[in-house]
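For reference, the structure I am asking about is given below.
Only one protein chain is missing from this complex, and each of the others stays in its spot.
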Amino acid sequence: YAEPIHLKLATTTSTENSGLLNILLPPFEDLFNIKVDVIAVGTGAAIKLGENGDVDIILTHDPDAEDKFVQNGKGVNRRDVMYNDFIVLGPSNDPAKIKGMKNVVSAFTNITNQQAFFVSRGDASGTDQKEKSLWQMANIKPGKEFYLEIGQGMGVALQTASEKQAYVLCDRGTFLAFKDKIELEVLCEGDSLLANPYSIIAVNPALYSQVKYMEAMQLIAWVTSIEGQKIIREYKKEGEILFHPVAIK
Amino acid sequence: MDFIIEGIQKAFQLIFSLDREIFSIVLLSLRVSLTAIVLSSLLGIPLGFLITIKKFFGKKLTIILMNTLLAFPTVVVGLMVYSLISRRGPLGVFGLLFTPTAMVIGQFILAIPIIIALTHSAIQGIDKRVEKTALTLGATKLQSAWAILKEARYAILEAITTAFGRVIAEVGAAMMLGGNIKGSTRIMTTAIALETSKGEFGFGIALGIILLFIALVINIFHHYFQSRRV
Amino acid sequence: MDFIIEGIQKAFQLIFSLDREIFSIVLLSLRVSLTAIVLSSLLGIPLGFLITIKKFFGKKLTIILMNTLLAFPTVVVGLMVYSLISRRGPLGVFGLLFTPTAMVIGQFILAIPIIIALTHSAIQGIDKRVEKTALTLGATKLQSAWAILKEARYAILEAITTAFGRVIAEVGAAMMLGGNIKGSTRIMTTAIALETSKGEFGFGIALGIILLFIALVINIFHHYFQSRRV
Amino acid sequence: MLKVKNLKKKYNNKTVLDIDYLGFQESKIYAIVGPNGSGKTTLLNILNLLVKPDKGQIFFRDQEIINNSNSKILEIRRKMTLVDQDPFLFQSTVYSNVAYGLKVRSLSSIVQQNRIKNALEMVGLPGFENRKVDQLSGGEAQRVVIARALVIEPEILFLDEPTASIDQKNIAKVEKIIAKIRRELRTTVIFTTHDLSQAYRLADEVISLLDGKMIKQVQENLLWGEIVKEEDGLKRFKTIGNVKFAIVSEKIGPAYVSIDPTDIILSYEPFQSSARNSFLGKIVKIIEQNNLVKLEIDIGIPLVVIITRESFQDMNFNLGSKVYLTFKASAVKLY
Partner (left out) sequence: MLKVKNLKKKYNNKTVLDIDYLGFQESKIYAIVGPNGSGKTTLLNILNLLVKPDKGQIFFRDQEIINNSNSKILEIRRKMTLVDQDPFLFQSTVYSNVAYGLKVRSLSSIVQQNRIKNALEMVGLPGFENRKVDQLSGGEAQRVVIARALVIEPEILFLDEPTASIDQKNIAKVEKIIAKIRRELRTTVIFTTHDLSQAYRLADEVISLLDGKMIKQVQENLLWGEIVKEEDGLKRFKTIGNVKFAIVSEKIGPAYVSIDPTDIILSYEPFQSSARNSFLGKIVKIIEQNNLVKLEIDIGIPLVVIITRESFQDMNFNLGSKVYLTFKASAVKLY
């Protein structure tokens, strides 16, 4: 075998933590003799690494930031890969009485009205951006003593919410991973507003000559290929499907 | 490079804007770390002293263990304390998690091996005649211990400084145990970690510079105080 | 509590399963930290020595600055080095980012103030007659420096141990500069951080225990070596 | 007021101190003499309760101490103090060094200041209060240490070679201090020295140590050499310059011997007698000592002989006189 070419992929911690990449990438690596170096950081940091040309490709879930990334000419060939969904978790006694609600915006309104604790990641991650946009839609400005901004990853947010018996917005993948470790249950799910889309974007080779553009495009091709999308569709955790592929209908 | 420059600029802006949030973050950082250092010095210096002076079974092992604990990763300290004080942990009833007290506990555990190990090596190097001279002149055990500590003061202060540097700069335990909750347990280093994960590298550097600046001020005080006492 | 117990069990399992991945992670941790420590000792001990022995303008300031740098947060070190070696940074062309070399640089920067400051306080405490005696007996400047270092060996070894503990346990710089890439730059502490963020607390503690175990082995070697030489 | 019984101390399996009985009385001055390594320092450390003997008892005013409680030991130790042979000064000023013993006793600062001023004057270092200790000459440092002990006004003062690097003027000063505190404060002073004349000049009693054991006699005429068996079958002690003494001894090999200076008889003519040692020598030094005269006579090696003033005058000895020294083989004492 020839030494594999190393391709650097910056992605969010949640993607890495879900375990999907461990299934999705090895067949690609074997096929093209490319080794994908996964650098799991916050969404903001992942995009920053792309902007600086320190990675070749990014896989993130913050549509607004991604748009800006492409508009500024830092990234090219953005493709939607998949989505999963967000869910609202809370304590089993459910003080805000949101259990079974479909409309997430009114659920959020209830939570504030009941002055129940809410844990926010507050780290400008994709999840955090989504949460902020929901507050905006509900026309509520949180930031009182019941609103805990922890500035950390999803896992810790769940842990904190469990400790404080608070509500929290979470992606389904992380929830499944933490299910046994926390005392929270799913109270609100299924709203189309709760979709969490992931995109893959190659770093613009015109800005950084050393960027491995060809290999990046090969990876984009792989994850959006029939096989790639199949792997995504069939990936299960705790018996549940985590991601829904969108590249190929 | 540009982040550094940006960071330096931002640091100045932040300092001169007297941002209230930054101010309270700085204050909490100092409160937590200074409390942890005071407590760990109060316990660690006497322990380091006793380990050095006394002959006891397992002395060598104790010293090796202390040196080993210097390599205690902050996250692991955080995890261990977490599993004791979390709701499901044995000390859960006290509701310590996500409070400054929890951070103090974590930093205390990080600081104490440093204080003990460096106090030990400080006292190790002190002339054996100090103790004899003190006893000869009628000192009690405690007074002669004090005489030894006084002769070792320079190295012991350095031990405290080292431990202080370690805890004020640590992030793992504070993050895990404090929770980086805005307005209540956010300190300098957890704020830096947050900004970094957001991709706000310049801002992270700016906070780092402020942290170093604070350490500088403390060290200047400490140095001044030290040279006056000698 | 249960995490700790789970962690201890998992630690044993991992050690006895001789897991290849764990093995390579441990090895890389050691390689990076030991390299950083050797380099920073080679530079830091002579510097600490010179700062103590020489009289020069700004000596006090230098010492205060060294003590201040003890409080350098690892993330900030990571950020600063990052902005130098990132593609866009002045040293970008060398492609150091996300390599073990980058981690060595970060840890080197973390270690050097510790080595310098503690070497300084170690030598500060050495009897002034050592140098005179060595010179009297015909030692060159270098040989008399060596004699002083030898008298201070215990405290200097403690300085190295402290710095080693700091860098083997640090995560911020290694994460930022190494990128925690599986199979290439993942080390003990970044692995611990990863497992923790996944909620695998027991696994995190297990890795922490292994790390401490390695530190223990190193300290036993070091202690043995030291007591043989004296 | 202080006595020891059956004292034994070993280092590395070598007995460095082995004393059956030794007592010290109040307000007396004792000198301990003996060659290097004979156990002087070790003895003082034990008496000052700093080093535990392997065996034996120490009594202070008839009270056994060693097996007492720590606080009792402290209480008794506070009644004495020791000036070390290689004294340590706290890295600070002369003042705070001298003040230390008063501080640990929580004496008022006025008392402290007065006593310190007096003590520094006594040792001839007035005005040295604020001097940093690393700026002292060797002899100055030694005197600071003596002052540090004096301010405590101990009941027993141990001095380990107190005048080793002090100049003659200040030796006189220190010797006067010793005499004065004994007289005025009734202090018992126990000091070691290598200067035998100092020992005799100052002390009420001179204690000789050799290899950790007390020996009866003076250490003048203490000689190191070898016991050999000569061709005539008799044993002789051979020392430097090939001087040989007849000796009564069981063993052969290297040994210390001493000859009591009062055991030697002087005469102008050799006389036939049972004494088996007879040498011709020349008087090279004459020193008056109270009612005695100490002569140093060169017989190849210098031997000290002590005679009375009267016999010195009767015999009309003088510097350069050639005289015969006669002493018995049994006067050559073996250790």
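Going in written order, the chains are labelled A, B, C and D, and every chain counts its residues from 1.
The rule is short, and it goes like this: a residue touches a chain if its C-beta (ideal position, glycine included) is under 8 Å from a C-beta of that chain, and two chains touch if they have at least 3 such contacts.
Worth saying up front: this structure is predicted, and the values here are computed from it rather than measured.
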Requested in this report: Sort through D:Arg77, D:Arg143 or D:Arg182 and give me the one touching the missing partner chain.
Outcome: D:Arg143
Query raised in the report: Where the complex has a chain not shown, which of D:Gln85, D:Gln113 or D:Ser249 is the residue touching it?
Result: D:Gln85
Requested in this report: Among D:Phe60, D:Phe279, D:Phe312 or D:Phe327, choose the residue that contacts the chain missing from this document, as touch is defined above.
Outcome: D:Phe312
Report summary line: chain C positions in touch with the non-displayed chain are 127, 129-130, 132-141, 143, 147, 150-151, 230
Report summary line: For chain D, residues touching the missing partner are 11-12, 34-38, 40-41, 85-86, 135, 137-141, 143, 160-161, 164-171, 194, 196, 219, 222, 224, 284-288, 293, 309, 312-313, 318-320
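Here, only the chains that are shown with their structure count from here on.
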Query raised in the report: Between chain A and chain C, what is the gap in Å from one C-alpha centre to the other?
Result: 35
Report task. Please report how many Å separate the Cα centroid of chain C from that of chain D, as a whole number. Result -> 56
**Report entry** Residue list for chain A, restricted to those that touch at least two other chains
**Finding:** 153, 156
Report task. Would you pick out the residues of chain C that each touch at least 2 other chains? Result -> 88, 196, 201
